[in-house]
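All protein chains but one are shown at their positions in the complex.
For chain A:
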Amino acid sequence: MNVIPCSIKTLKGLYDISGVEVGQHLYWQIGGLQIHAQVLITSWVVIAILLGSVIIAVRNPQTIPTNGQNFFEYILEFIRDLSKTQIGEEYGPWVPFIGTMFLFIFVSNWSGALLPWKIIQLPHGELAAPTNDINTTVALALLTSVAYFYAGLSKKGLGYFGKYIQPTPILLPINILEDFTKPLSLSFRLFGNILADELVVVVLVSLVPSVVPIPVMFLGLFTSGIQALIFATLAAAYIGESMEGHH
């Protein structure tokens, strides 16, 4: 028996059947740098879905709303309520940021779970939710960091840095560390949830291709929605925290 070649053959066989392509990306070259094209493509689709549905539903606002307008009014009220709870009275300017964060992550996650991406075959890698890539989640988390720094600085000026020695100067290293752990935890929470859910579903489908993966898919829909809500809520909470006055 040919041990090494036959191991290679079985592995290749398994690989072909399972098709689990974790960490395989479609690379495009732009300038001297590479880009994950599958993330870009799926993010364009998500943006198209968002903008398209919004434009269609909110075209002529009626006093007594139609179904679509009512749905989008509900979403807007939900986002406003979320921002108001976390940020306080000056929540108005932050509604677009928090709203876009929530909608982008929510539609990305659900598009990854619901849309039949496998129909489109890429030469390398596969299409999936754009949030299953570390670049996306870290980008969103860094934007959140920038947002809460901007909020604190624009409200308090350089007095914002006084918060590092609140309540006692002994906590200075911890407060500085917080500025690193906040985006880290945000990004990894979202990344881990979405990637792990996709992996579980793919592995289950390849092992037990019948009704069994369906409850896991529903669980995935539920948790990915919750993750979008958590990300938006935490972003609003960080902004509110930097903007709040003296105790």
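Things to note:
In this text, contacts are C-beta pairs under 8 Å (C-beta built on N, C-alpha and C of every residue); 3 or more make two chains touch, one makes a residue touch a chain; residues count from 1.
Everything that follows uses one rule, which is that contacts and distances are computed from a predicted model.
Of the candidates "AP complex subunit sigma", "ATP synthase subunit b', chloroplastic", "Annexin D4 isoform X1" or "COMM domain-containing protein 3", the chain left out of this view carries the UniProt protein name "ATP synthase subunit b', chloroplastic".
Among A:P61, A:G162 or A:P215, the one in contact with the hidden chain is A:P61.
Set against the missing chain, the residues A:L50, A:L171 or A:V200 yield one that touches it, A:L50.
Residue A:A139 is the one among A:A139, A:L172, A:L207 or A:I226 that touches the chain missing from this view.
Residues of chain A that touch the chain left out of the display are 1-5, 7-8, 10-12, 15, 22-25, 30-31, 33-36, 39-40, 43-44, 47, 50-51, 54-55, 58, 61, 63, 69, 72-73, 76-77, 80, 95-97, 99-101, 103-104, 130, 133-136, 138-140, 142-143, 195.
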